[in-house]
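Some notes on the structure that comes next.
Missing here: one protein chain of the complex. Every other protein chain is in place.
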Amino acid sequence: MGKLLEVKNLEVSFQTYGGEVQAVRGVSFYLNKGETLAIVGESGSGKSVTSQTIMRLIPTPPGKIKNGQILFDGEDLVKKTDKEMEQIRGRDIGMIFQDPMTSLNPTMKVGHQIMEVIMKHQKLPKSAAKERAIELLRLVGIPMPEKRVNQYPHEFSGGMRQRAMIAIALASNPKLLIADEPTTALDVTIQAQILELMKDIQKKTGTAIIFITHDLGVVANVADRVAVMYAGKIVEMGTVDEIFYDPRHPYTWGLLASMPSLDSDDKAELASIPGSPPDLTNPPKGDAFAPRNPYAMKIDFEMEPPLFQISDTHYAATWLLHPDAPKVEPPEAVKRRLRKLSTNYPQPIIVRESE
Amino acid sequence: MQQIPKEMFQPAVANVGEAEKLSKPSLSFWKDVSIRFRKNKLAMFGLILLILLVFMAIFGPYMTKYDYATNDLMNTNQPPSSKHWFGTDELGRDIFTRTWYGARISLFIGLAAALIDLVIGVLWGGIAGYRGGKTDEIMMRIADILYGVPYLLLVIILMVILGQGLGTMILAMTITGWVNMARIVRGQVLQLKNQEYVLAARTLGASTSRIMFKHLIPNAMGSILVTMTLTIPNAIFTEAFLSYLGLGVPQPLASWGTMASEGVQALQYYPWRLFFPATFICLTMFAFNVVGDGLRDALDPRLRK
Partner (left out) sequence: MLRYISKRLLYMLMSLFLIVTVTFFLMRAAPGGPFSSEKQVPPEIEKNLNEYYGLDRPWYIQYFDYLVSIAKWDFGPSFKYKGQTVNDLINEGFPVSFFLGMESLLIAISIGVLLGIIAALNHNKWQDYAAMVFAVLGISVPSFIMASILQYFLAIKLGWFPVARWESLQHTVLPALALAAMPMAFIARLTRSSMLEVLGNDYIRTAKAKGLSQGQITVKHAIRNAILPVVTYLGPLSAQILTGSFVIEKIFGIPGLGSHFVTSITNRDYTTIMGVTVFYSILLLLSVLLVDIAYGFIDPRIKLAGGKKGE
């Protein structure tokens, strides 16, 4: 299995009135062909900025890629010119955004908005593009697509608009589909339908997916691997099983403990993580999560934790994995699910020293 | 592996209070607005200009030994000189004195119109928006009908019939002028009135007028201010327009509008008679417009971060 995408040490900042917002602070991950990676984290953790940087969609200025590489099919997207990126956007990488209500042009027919991509990248004539648009609408489960192509977005419901967005993103059979919180703005029942649709489409087309969400609950269903983001960094990354049954970072514990579906029988324990994420114009010294971390140690306020590798696929950046750290018990809700995974190394090993 | 002293792995008490402290301190809204406004160089320039203009309107007429109304038929249409800094008009009156005297009248008309619009508009729009239902329906229907009446035509008719004068001019300008303010205030109040703090105040039993003046109006202040800064130049403009039609303030009173419209007639031979009042009208327009724009940008919540 080859790597489709490899992001290396990506740093993105925004220049604002209040100073430089370090939205993404050294993010590295990879994605195999046909695989689904979920990126999870509270709002403001830098998920959207990361994904939009891959597409080079962040506005510059105020945004700036300060460092890092984005290797897509072996080519570094950071170095591409705008003209070169136009050939990649929509053709090799498709993207779906959070709010289907605002993501479609209100004064252009939905069909036309799909046809635009097809005509741009496949150079099909108008009539053929329209045929294809109808076919795509059918693929994403919109009834009566022949009629729907000629309608405007306001004639579509929220869920249908998101389906139309998916059709746009899939129009040129991209190798990678980035879905930035595609279900957050939708009703719960519609959410499930859209998730099903995305899984279904992946089966049919074999596209790789980066699935961004702030809700761990939906992840188990769709993803192969999970990356947990906090304050512009990936704090833990592993397969779905590793994140759900053997989480190591206290932030992941917090997210798992506040997941309603996990312990629906035991509502009393359901607690969101107290406090709020740090201000990224002045990221705190040490571990950014330390002030909200009930397990924090003195070192957490002094030095950034190193990155530990727990298995071939499982990484976590927390001082709790240091051999000198005291053994701590994760919260009840998490502890109950813990399993011994046979793939783990005997000892976590440091793969990146603390700075 | 780095060597780290063992005691560093002692638990540290993390309290949420500390986490909050680490977050960016939130500036109060108006402080935020004023910071953003002051960063806008053009708007600041406009503000300084306005302050200077007001200063001159107050003290300018006393800076010369001339009176704004006294004719001096020996010295008519004099070009600017050390005696008459801005020259004289066809009756030999000192244009410098008249310009600043006219500034008082023009600015007074602008301010008075804006204030009257403000009072009526805030009351009308505030009550309509706050009461809602039938009251709102009826009040806004009336406002809609008034809004449809062509503004300048009505002003002209009123001025023709009621006769020229400062009072009639202000009356004519405000008779439908307040509708715009009322619509804006109503929109703001509708938006704000269902917000939590207002609901809370209401459940705590605060009276209607208290909620209006303590909660709703201060929060709608931004849009009200912007509308006002744009009403004032509009009124000054209307005054100039009416003066050109011969419906301005009666002689020997001076306003920038009457001076400029007399200046236009004399443009070929005595250009300074147009130059000075015209320049100050334009500067005032410019200043109010950039200040209004600057305020609006500074208040725009979308830029707020």
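Odds and ends about this structure:
Labels A and B are assigned to the chains in the order they are written; within every chain, residues are numbered from 1.
As a convention for this text, a contact is a pair of C-beta atoms (placed from the backbone, for glycine too) under 8 Å apart; a residue touches a chain by one contact, two chains touch by 3 or more.
Computed from a prediction, not measured in an experiment: that's the story for all the values here.
Only one of A:60, A:87, A:157 or A:173 touches the absent chain when the whole complex is considered: A:87.
The chain that is not drawn here is touched, among residues B:29, B:108 or B:244, by B:244. Seen from chain B, the chain kept out of the figure touches residues 144-154, 156-158, 160-161, 237, 240-241, 244-247, 257, 260-261, 264, 267-268, 271, 274, 278, 281-283, 285-286, 289-290, 302. The omitted chain makes contact with chain A at the following residues, 55, 57, 82-83, 85-91, 94-95, 97, 99, 102-108, 113, 116-117, 120-121, 152, 154-155, 165, 168-169.
Definition applied: only the chains that are shown with their structure count from here on.
Note for the complex: chain B touches chain A at residues 1-2, 4, 6-12, 14-16, 18-20, 22-24, 35-36, 39, 305. Residue ranges of chain A in contact with chain B, taken from their complex: 16-18, 274-279, 281-282, 284, 290-303, 319, 322, 324-326, 350, 353-354.
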